[in-house]
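In what follows, a structure is listed as structure tokens, so that the remarks can point back to it.
Every protein chain except one is present and positioned as in the full complex.
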Amino acid sequence: MLLAKVVGTVVATRKDSRLEGKKLLIVTPLTPEQVESASSAGAPGPPSGKANYLVAVDTVDAGFRETVLIVQGSSARMATTCKDCPVDASIVGVVDSVTIESEDR
Amino acid sequence: MLIGRIVGDLVATQKAPSHEGRKILVVQPLNLDGSNRGDEVLALDAVDAGVGDRVLVVTEGWGAMTAVGRQNAPIDMAVVGVIDSVALADQHSEHAP
Partner (left out) sequence: MLLARVIGNVVSTVKNDTLTGKKILVLQPIDSAGKDRGEKLLALDSVGAGAAETVYYCRGREAGFPWYPDDVPVDATIVGIVDHVNVSRQ
């Protein structure tokens, strides 16, 4: 699973029928440290155009700029509403906070 | 899924029987700003996409196989959608790569 931030949406009219009615969101992966520091110091800035990204199917009604949980690969199909859909990434949670226990603190 | 642009197709006479009758598209993956992202990939067509189209490419085997209707076939990528528009949260205008 990955932590990621929702940065956009994709609209496609002509698509596999199993994708109809599904919300397709663009997410950029984040490290746990980025999420942890963002919650204390405000949201990170907008991603650059060259940022790594994925198009994922939303199963939890996530919104723009929210931090989310992503599953990739065939596991993405195990999420409810994604059963037997041709997807390789899905959003399965909205992240409230991340805390990292570090030894040197 | 990836966002990519179809830049061509390829012809192969001798190939996996499960690839017969499906277009093999050459897809250039794109960055969010529309620039090229890495190397071209090959994907089977499931939505009758053509050169110049901006598309969604699924990169997981089962999804790709079932999208083109070929079970248990050596297919790792398929074009499953033609993109109308992309909207980014931190930009007012839609990007048009």
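All chains are identified by letter, namely A and B, in their written order; residue positions are counted from 1 within each chain.
By definition in this document, a contact is a pair of C-beta atoms (placed from the backbone, for glycine too) under 8 Å apart; a residue touches a chain by one contact, two chains touch by 3 or more.
None of the values given here were measured: they were computed from a predicted structure.
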- Could you tell me which of the visible chains the hidden chain touches? B
- Task: Would you mind spotting which of B:Leu32, B:Ala46, B:Met65 or B:Val82 touches the chain that isn't drawn?
- Result: B:Met65
- Which residue numbers on chain B touch the omitted chain? 7-16, 18-19, 24, 26, 39-43, 51, 61, 64-65, 72-77
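The working rule: only the chains that are shown with their structure count from here on.
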- Of chain B, residues touching chain A in the complex: 1-3, 31-35, 37, 46-49, 56, 58-64, 66-67, 78, 80-91, 95
- Note on the structure: Per the touch rule above, chain A residues touching chain B in the complex are 6-16, 19, 24, 26, 46-51, 53-56, 64-65, 73-74, 76-77, 84-89
